[in-house]
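Dropping the structure in here first, questions after.
Apart from one protein chain that is not included, each protein chain of the complex appears where it belongs.
When the chains are written out, they are named A and B in that same order, and each has its own residue count from 1.
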Amino acid sequence: MPQYTTFQPKPYRPRMSAYWYLDQWNYLRYALRESSSFFVAYFAVITLIQIAALKAGPTHYAHFQALMRCPVVIVLNAVALAFILLHAVTWFMLVPRVALRQVLNKPTPDIIASAPNFMVWFGATLIIALFILGVF
Amino acid sequence: MADTIILEVERFEPERDTEPSYQSFEVPLRADWMVLDALTHIKDHLDGSLTFRWSCRMGICGSCGMMINGVPKLTCETLLMNFAPGPVRVGPLVHFPVVKDLVIEMDDFMAKVQKVRPWIVRKDDFKPAREFIQTPAQLEAFHQFSLCINCTLCYAACPVSGLDSNFIGPAAIALAHRYNLDSRDQGLEDRLDIVSQHEGIWDCTVVGECSVVCPKGVDPSLAIQQYKLTATKEWFKSFLLPRGKN
Partner (left out) sequence: MSSAKRSNEPIVWFLFGVGGFVVAYFLPIHIMLYGLAFPLGLAPDPGYGKTYVLLQNPLTRLYLFVLLMFCFFHAAHRMRLTLSDILNMRHLNTVLAFLCYGGAIVGTVAAIWMLAVVH
């Protein structure tokens, strides 16, 4: 009688690359989108500094304004704005349709969920801008 | 147009290899061939030891999922000519253990799908006189999420599935969601206990690739985010209105 040995499965378990997000353009887009969070934190801290400077007096606020004029800070702010705009656009295209689907309980075109958010965004931007510019 | 194309196929023989390697095959480039046809040509004429799964060859059984140039696809639905002049890299679905060549071990996935109780759960013993009537609107509520063919392309596409093998994954969550939305089901609470865990919905970071690669338009990412909304609502309810055993 032939000697049979028990089957010992030896599957190959691949390891995920540490740079997996570079393998696909969609993964890289995801990584960039998530990186916007660092710039959100950055400008929140800048705003805290601005509030502190405002409370401390005109000279301190002038220092803050000078800091904002530094070329490095300007570049950082421009990059931050780009990332936060990326966040806003991807957010409005992804999140509202989930809430809409939850409420309506049936498939609807994504634009119905996204478009009102863009409109609110423009409205909010306008109103806050008018307050900041001292029109109100 | 050239009349042949090179396929670089990942080979792994468990009794012999410790790591996979690539083997090149030259196959005819026919206008009406899918990648699956090229693979069956290799098996029939070039190398009978090439091992891969396939069945219906029409995109409904979910057997033939593989990585084609790094993207998870159903080989029966992927036109070979799209990759001309080639070469085309064909590999087993990533984020799964590889049994041999292009065949993956799916036991883990099967266990995850079963874990979410993918059946109608009733808390009473209601027995309808005929079938359980549903309006078209009630069907529309969950229909999209019932289209899953268990091809596991979404698991291959999801980076979290690769980073955390405990993540129950897009298909399992979409299936649980399909039953939650079914008007005949009363299993929401039971499934929340299982799915509202770290290795359930909360591991998902909305990469969205699962919905991109799904061949049936299930949109598991939508199901997962909806599930997060449901779980959050239930969390607030249990926090603000604590109730005893129900």
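Here is the rule we use: contacts are C-beta pairs under 8 Å (C-beta built on N, C-alpha and C of every residue); 3 or more make two chains touch, one makes a residue touch a chain.
This is a predicted model, so every value here is computed, not measured.
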Chains in view touching the one left out: A, B
Considering the whole complex, not just the chains shown, which residues of subunit A touch the missing one? 18, 21, 31, 34-38, 40-41, 43-48, 50-52, 54-55, 58, 61-62, 65, 68-69, 73-74, 77-78, 80-81, 84-85, 87-88, 91-92, 95, 117, 120-121, 124-125, 128-129, 131-134
When the complex is taken as a whole, what residues of subunit B touch the one chain not shown? 159-160, 163-164, 189-190, 192-193, 196-198, 200, 202, 205, 228, 231-232, 234-236, 238
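Simple rule for what comes next: only the chains that are shown with their structure count from here on.
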State, to the nearest whole Å, the distance from the C-alpha centre of subunit A to the C-alpha centre of subunit B. 28
Contact set on subunit B toward subunit A in their complex: 12, 14-15, 17-20, 70-71, 94-95, 97-99, 105, 137, 140-141, 144, 159, 162-163, 181, 205-209, 212, 222, 225-226, 229-230
Under the touch definition given earlier, write down the residues of subunit A that touch subunit B in their complex. 9-14, 16, 20-21, 23-24, 26-27, 30, 34, 94-95, 97-99, 101-102, 105-107
